[in-house]
Structures are given as structure tokens and as C-alpha cells.
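With one protein chain held back, the other chains of the complex are shown just where they sit.
Chain naming follows the written order as A and B, and within any one chain the residues start at number 1.
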Amino acid sequence: MATLELRNVHKTYGVGLPDTLKDIQLAIKDGEFLILVGPSGCGKSTLMNCIAGLESISGGAILIDDEDVSGMSPKDRDIAMVFQSYALYPTMNVRDNIAFGLKIRKMPQAAIDQEVARVAKLLQIEHLLERKPGQLSGGQQQRVAMGRALARRPKIYLFDEPLSNLDAKLRVEMRTEIKLMHQRLKTTTVYVTHDQIEAMTLGDKVAVMKDGIIQQFGTPQQIYNDPANLFVASFIGSPPMNFIPVRLTKQDGRVLALLDSGQARCELPLGVAADELEGREIILGVRPEQIALGAEQGNGLPGIRAEVQVTEPTGPDLLVFVTLNQTKVCCRLAPDVACRVGDSLNLQFDPARVLLFDAGSGERLDLAATAVKDNVTRFKGR
Amino acid sequence: MTTATARLRASPLDALQRWLPKLVLAPSMFIVLVGFYGYILWTFVLSFTTSTFLPTYKWAGLAQYARLFDNDRWWVASKNLLLFGGLFIGITLAIGVFLAVLLDQRIRREGFIRTIYLYPMALSMIVTGTAWKWLLNPGMGLDKLLRDWGWEGFRLDWLIDPDRVVYCLVIAAVWQASGFIMAMFLAGLRGVDQSIIRAAQLDGASLPRIYWTVVLPSLRPVFFSSLMILSHIAIKSFDLVAAMTAGGPGYSSDLPAMFMYSFTFSRGQMGMGSASAILMLGAILAILVPYLYSELRGKRHD
């Protein structure tokens, strides 16, 4: 049971080489489940290795329970890790795999036996104890790897993409199981993944990483609803958020985004006017489920007619693709919507929920903030 | 700042753990630096001295190399190496590939046959040389056998014929190494993607044609590795000559390795012997460097 804090953690593999980790800054409370998520090569695994002490950091500090562990060897940090490849010792049977760390730590044999029995029961692997890892299925190996981590009762668990070697069905099962385990044991956990579903479902806190930098750190809901930039918005969510390049115009003091489906045009009002947005290259971010099928009699929301190009029924949803501003846009509709390729649909956007990004920097443009700022300037102007 | 605290925290045992890998490797690093590169340098230096029976460090410039190039025996040895190397490598590769392709046709008892082809590789070149010296013995060996079997005019006296004695070395060396090349190519053939062959079969190509145009070209890496190893064996060949001909008749079957040994250790021409050793190293490097270069370049391509 422990808190974990990373202070300005920096990592480089040599002078002149690009930084692998840049100024990593985050803290989690006792018992929290932290997800490090990002594409391969973003530095998430390096960061995990640094937390474990398997790699040294070049600058900053790692604190566990407010104690600086940066210089400690892995064995003194009291951390256990579950690896993507499971890393079970192939020449030892399951019992010895679980007991290895306890033996090294010179725990008395009776206590070891007791601990192995406890863990085996917890993970329902009692019948596998005498087998070698080579005789186990992927899911069973996964359980043993978790058992090895659980046996030491460490302060922090680290999971390094533990589910990515499992087939789809097993992955979902194990995901739930890991969550159950965490709810029961309440041990502080850091979990590395490139799978955004795992990130959303498992984490109390999520850190989205790219190029060695934390792009955003927050709860899954914050990451999903309030992404800090284009990258975070595109990485989280499936099917991914639509990004529509738009031109803005001003009318009656309001900013309008122009949408063009080829057969119709629409001006989407974007809340309050913001002078600095005018004429800039802006990207409109809309999640597929935030595009609604417009009612015939109109409900006040702006809408646009667009031609259906492809439909993909997924079971629970119907994904419909249309083209807006020469960009393919995915809409997530109810499965019972009757529509065929070539049909024309009336699509509606809730202006309050669309996001705006700067096309150049990818940074999120906070409408509310600009609005407030706008108000302030306006107020001053008065 | 953090690194400073890190150092403070590290216990002496941790520090030892951190140094252990380097400590473990240190003796080998010393051995390699001294025993490999230091000694090469030493030999290089000796080749520029007047050393005879004992090493002296009197500078002789390129005199030893000049003497070497004036030495008829060195030229014979070098030409022999080209002849021996060329024939040995060519024939060994041809036989090795041929047998590998035949063995790849789902042969019953393949394991047994492979074992027979490969067993000479387990033998010392001295044993091989002894055996073949007896087999090629003029008057008592194959010479007599084939006459006994009815080939009246058969003569096989290459072992005492200065113009043909090198062929005897080639025969013995091919017998020893061809099974090994066969094994390498067979392993390579087993790694060839089945679907390529199926695709070629669907295109209507005949089996020999598939091998010649599709399968064998894909074994280029194996081919180059084999070439490397065989040239290496050829240049280092010493024991085979020692056992079969001792360089004779006269010095007609000398090879550079034999030359180096006899001038350095029997004739007390340390300086010239060193010079010849350096030239041998040069020959190896001339083959090795392009090979490694192409290997590395190839890897970068992937």
C-alpha cells in the first residue's frame, strides 16, 4: 500500500540522443490504479522500467510513500511486476515460480508454502502448481505471472501490457479479473497498455503519453470528454473521434463553422464569438456517438443532410460513414435505423459538445475559456 | 541532484552488483586485447625486424617482405593456395549443394545418409590426411585397387607428382568438408517457405527449374557463409599438408600456412615467417571485410 509520485522524471540514453522521457510529472494516491497509455515507442514501458528500478533515470525523482527511491536497486523498492511475455522461469514449476522471490528474501519455508497456497487459491491455479510453464495455456501463464507478483505482497504492482498476448475473448475476461483483484486488494497499481479500452475500463487515473511526454493526465472521463489535444482525442475512443477541418466565419457576433456535405451546407454556431478564432485553420472534433439523426420536425439543433456512403452494422450500433468537408465522418447510430447506401440522412450536431483544435499545433481550443476571455474583454470594452 | 542522492543511497553490495558484469567480462577483455590484437601487433612488428632464431628488434623496414616476394617457395605456396582454394571451394560447394538438393526430396533413411556424409567433419585433418595418404599411395593404394579390379592401364601417382600433388590435397579436403556444406544447405532448404515452391509449381515450373531459379537464389546468405568458411579453412590449411605431403615432393605442395610454420619454427626465419603470417591475415581480411560489410548493409536494409 503506497503512494507513487514522479517528479520531473527525465531519461535519456546518451548525450545527443533524443530524450526518452521528458519532465514526467504525476502523482497517485494509495490504492489508485494508474494507466500509462500511448502508442509504441512513446516511452511508457521505459517509464515503467524506471519506476521498477530496472533502468536508471537521468533526472528528477521517483517517490514511493514520499521516500525517494531513485537510487535504489529493484529488489529494495518492494515492487512486483507482471510482464507482457509473463517471464515465467521455464525450468521451474509453477510453485517454484511463485516462491522464487520469497526464497530469495529468505522467508521461512512454512511461510512460503502458506503464501503460495493463498495466492494459488486466490487465482484458482491450485491444480497447476506442479506443472512447468511450458505446459500451461496463455491464460494460465498469465495467472501464474500475476500469482508471482501477488505472493510478495509488494507496495506497488506494475503491469506491462499483461493482456496483449492473449486472444480477444480471454483478454476481456482477464481484464475484468484484474479489476476485481484490484478492488479486493486495493494495492497501488501502474498498468502500461496501448489498448485504449483497457485504459478506459481499468484506470482510476490515465496518463496518455507520446514522444516521452505526458500529453494528459486525468480520470478516464476527463480524458474522454475533455481531451487536451488532437493526439489524446484521436487516441482514446473507438471508433475514433471525427476530425473535420472547417473554416469559420462571424455573423451577428457569433462564430460559425461551415460544413459542406456536397448536397447541403450548414453553419454550425460555436457558442460565443471569439475574434482570435476568425479566419484560422480549425479542426472540429466530434465523437461518432455525438452525431444524432435529426428528427423530421426539427428540435432547434443545427443539422445537415448528407449521403450515406458505407454502413457497418456492429451489432449494438450501426456505423454510418458520410463525407463532410471532403473528410470521411463516422456516425454511430442506433442499430435499428433503416438506412442504405445512397440514402440521405439529416445529421445533427450539438454545438455545446463539439471540440475545436488548432490545426497547426493540435492544441485544444477551449471555447469556454475564450468565451470567458471574450466576455472579459467585452466587459472591459464597456 | 538526484544522481547524487542515488549514489548516497547505493549500498556497497549494490555497487558491487552494478560492477559485476564488467568484472566478469574483464579477464576476457584483457585476453582479447592482448592475446588477439596485441599479439597481431607484435607479429606485425616482428615482420619489420631482422629476427631469425630469436626475436630481435632491429628495424629492417620492408626487407622481410621483399625477401618473401623474392622467395620462390612463397610463390609456389601462394599459387598452390589459389589453385587448392579455388578447386576445394568450387567442388565442395557443388557437391554440397547437389547432395543437399537430392536429400531434400523426402528420402527414406535421410538421417542415416546425412550422418554418413558428415562424419569426416568430426575427424582431425591429420587423420584425414593419413587416411588419404594411404588411399592415394602410388603402387599400393587406389592405384593398385583399380588395376586389380581390371582397369589395366590405371595409374594414380599424383602424390609424388609435383605438378599434381595439390589435387591430392583437394580430394582429401573435399571429402572432409563437403558433408558439412551439404548440412548447411539442407538446413537452409528446410527454411525455405513452402508456399514459394507451391506457387512456382502452380506456375508450371519443373522441379529442377524451381530449385535453380527460385530456391537456390533464396539461399544466398547460406552460400556466402559457406564461401566464408571454406576460404577460411583453405587459408588456414596446415594440418592436412603436414599429414599428407609435408609440403613435398620438394616444396611443390606447400601452402602459406605450411610455409609460415617451417620458416618460423624450423628454419629460424622469424622475421620472414611473421611477414608471411601478416600476409595471411591480409588475405583473410580481404575476404572477411567485404563479407561483413555486405552482411551489415543487408541487415540495415531490413
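In the analysis below, a residue touches a chain if its C-beta (ideal position, glycine included) is under 8 Å from a C-beta of that chain, and two chains touch if they have at least 3 such contacts.
Everything that follows uses one rule, which is that contacts and distances are computed from a predicted model.
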item	value
Chain not present in the shown complex, as UniProt names it (candidates "ATP synthase subunit b", "Aspartate carbamoyltransferase", "Carbohydrate ABC transporter permease" or "Na(+)/H(+) antiporter subunit C")	"Carbohydrate ABC transporter permease"
From B:59, B:151 or B:265, residue that would touch the chain that is not displayed	B:265
Among B:40, B:66, B:94 or B:199, the residue in touch with the chain that has been omitted	B:40
Touch with the omitted chain, as defined above, among B:63, B:91, B:160 or B:229	B:229
From B:76, B:93, B:169 or B:278, residue that would touch the chain that is not displayed	B:278
Chain not shown, touching residues in chain A	49, 52, 54, 73-75, 79-81, 83-87, 89-92, 100-101, 104-105, 148, 152, 160
Where the unshown chain meets chain B, residue by residue	17, 20-22, 24-25, 27-29, 31-33, 35-40, 42-43, 46, 55, 99, 102-107, 113, 115-128, 130-135, 140-142, 144-145, 148, 175, 179-180, 183-184, 187, 189-192, 194, 197, 201, 207, 215, 225-226, 229, 232, 235-236, 238-239, 242-243, 246, 257, 260-261, 264-265, 270, 273-274, 276-278, 280-281, 284, 288, 295
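Assume only the chains that are shown with their structure count from here on.
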item	value
Centre-of-Cα separation between chain B and chain A, whole angstrom	57
